[in-house]
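Here the complex is missing a single protein chain, while all its other protein chains stay put.
Entry: subunit A
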Amino acid sequence: MPEATLRTLSDPGRAGPASRLSRLAPVHWLALAFLAAALGFAAVAWATGNGFYLRLATEALIFAGLAMSVDLLLGYTGLLSLGQALYFGLGAYVSALVLRDVAPSFWLAMAAALLAGGVAGLIGGVIANRVKGVYFALITFGLAQVAAKTVYNTRALGASDGLIGIPQIRVGFGPFSLDTADPLSFFLLVLGLTVAAYAGLSYLMDAPFGRTLAAIRANEKRVPFLGFNAWRYKLAVYVLAACVAALAGALYPMLRGFVSPELMFFETSGNAVITVIVGGVGTLVGPVVGSLLLTALRSVVGSWTEHHLIVVGVIFMLSVIFLRKGLVGALLARLNRRGEQGRTAP
């Protein structure tokens, strides 16, 4: 729920622009704390030469991008997408094909994935937004299944094996460049992109555009009577979410050197929804925290038992029952309560 953003509701007449700037919303403090923790983790992992955990954390951040895209729809607009992996997988395949067959260019791969995600999102959005509620969820599910099965049966795309042998590349930023083969460099790159996505999307969700989405989530029927075309807003956020998912997916082959149809399967879409709900719906930090937590859990529990999905399932149910707003939502509620006490104290 965009409660987090609403707390930053500007206060005309009473608070000047300066006091607005100085008051960073609690959710952003949480994001900063998370960033500090991530950098600390990177330093420790680098110092101990632990590439495995850096790569695992990078993967968690990539799937956090997918989860953020689900959060845009679910947390801000109230649309449950059960097929967001379609756009994630699309971005991954487009990126893999560009890197392998066209040019080993990071920026070209990202641009191609963005374009593909935007076009596919527009088509998917026009189809899915014809209906509401559970039917919307079912259509997104169906679209992703169709795409996944098509890829699975297409020999040119490697069919069930996927595409392998994606080259490792150098990413250039003007005079600087880094190597995706170096775990620390690539982790920092993906972390930077995650922070940029968080900042950009938070900004957009707190602007009138995002707040109209919140209005759609709260009471879609009233929205047209206030002069907004709700359908256009829902299509816009659907395309935005598809682009975010495709960009996240584009990073996957750079990390793992391969893509496979599993990236588009329901398990990927479903995991993204679970990630958002466990982490905290409508916060954008929640999906990142949730992704890191669930990835770590899968890795740790997965090393003990093959049945780690049972553990994830139980955690999901417990968090739905006991932490309705997810981990970040519960933390924010506590922070806000403390903030209010602080304000009322003499």
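Operating definition for what follows: a contact is a pair of C-beta atoms (placed from the backbone, for glycine too) under 8 Å apart; a residue touches a chain by one contact, two chains touch by 3 or more; residues count from 1.
Keep in mind that, in the parts below, contacts and distances are computed from a predicted model.
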One chain is missing here; what is its name in UniProt, given the choices "Cytochrome c-type biogenesis protein CcmF", "ATP synthase gamma chain", "4Fe-4S dicluster domain-containing protein" or "ABC transporter ATP-binding protein"? "ABC transporter ATP-binding protein"
Per the whole complex, from A:140, A:180, A:212 or A:319 the residue touching the absent chain is A:212
If I consider the whole complex, including the chain that's not displayed, which of A:204, A:311 or A:333 touches that chain? A:204
If I consider the whole complex, including the chain that's not displayed, which of A:134, A:156 or A:226 touches that chain? A:226
Where the missing chain touches subunit A, by residue: 1, 6, 9-10, 12-13, 17, 20, 203-204, 206-209, 211-212, 214-215, 218-219, 221-222, 224-229
